[in-house]
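Okay, here's the structure, questions in a sec.
The other protein chains are all here in position, but one chain of the complex has been omitted.
Showing subunit A:
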Amino acid sequence: MSEEFIRSLRIGDTVSLNGTLFGIRDANQIHMFDKGRTTRFDLSGHAVIHTAPNVQKVEPSDEYPAGYRHICVGTTTSARMERFTQPLMAQYGVKAIIGKGGLLQDSLAAFQQMGGVYLAIVGGAAALETTWVEAIEDVDLDDLNPESLWKFRVKGFGPLMVAMDSHGGSLYENVRKVAQSYREEALRGLKAKG
């Protein structure tokens, strides 16, 4: 994905992915960014997804090139991994992060500076998401299994909603502000009735 394409996306747009998608997670990012490990994968220009899948170890074959059958691939809460967005983009050239629940201000700033987007998937809909994954093509940092670095081949992966864009837009921030503005009203209702 080029920076030009990424910068053309605005919150509310929907996209689907075909081809390569990398699965990242708490443990592998802790190891890459805090413990000095590196990956042999080239993440540059690619999308990553916050995931640790259910897999079954099998004999490597054309169908299962990495020796793993994917059983259930779903998406985890992104906010835990907020502090890794900046280095993922700066050091590895990642252009899109797929997750659920959104990222925060530092990520939004990184998206603006380096041209990135956050694509929202419906969390907890992993059975459906799994049908968009064709295979696990490769795996790195597998001593961290299931929090390995996964290379998936996907087809029609989506629709995903652009929920944070490279222009400072965040659907989560918009909703957060609206929700906060209803706080007093919600509390008043509770008080009035005793």
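Heads up, the rule we're going with is that contacts are C-beta pairs under 8 Å (C-beta built on N, C-alpha and C of every residue); 3 or more make two chains touch, one makes a residue touch a chain; residues count from 1.
As a convention for this text, contacts and distances are computed from a predicted model.
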By UniProt, of "Fumarate hydratase", "4Fe-4S ferredoxin-type domain-containing protein", "Amino acid/amide ABC transporter membrane protein 2, HAAT family" or "Penicillin-binding protein 2", the chain left out is "Fumarate hydratase"
Given A:T20, A:T39, A:Q112 or A:T130, the residue that touches the chain left out of view is A:T130
Against the hidden chain, subunit A presents residues 27, 51-56, 71-77, 79-80, 100-102, 120, 122-128, 130-131, 145-146, 161, 163, 171-172, 174-176, 178-180, 182-183, 185-187, 189-191, 193
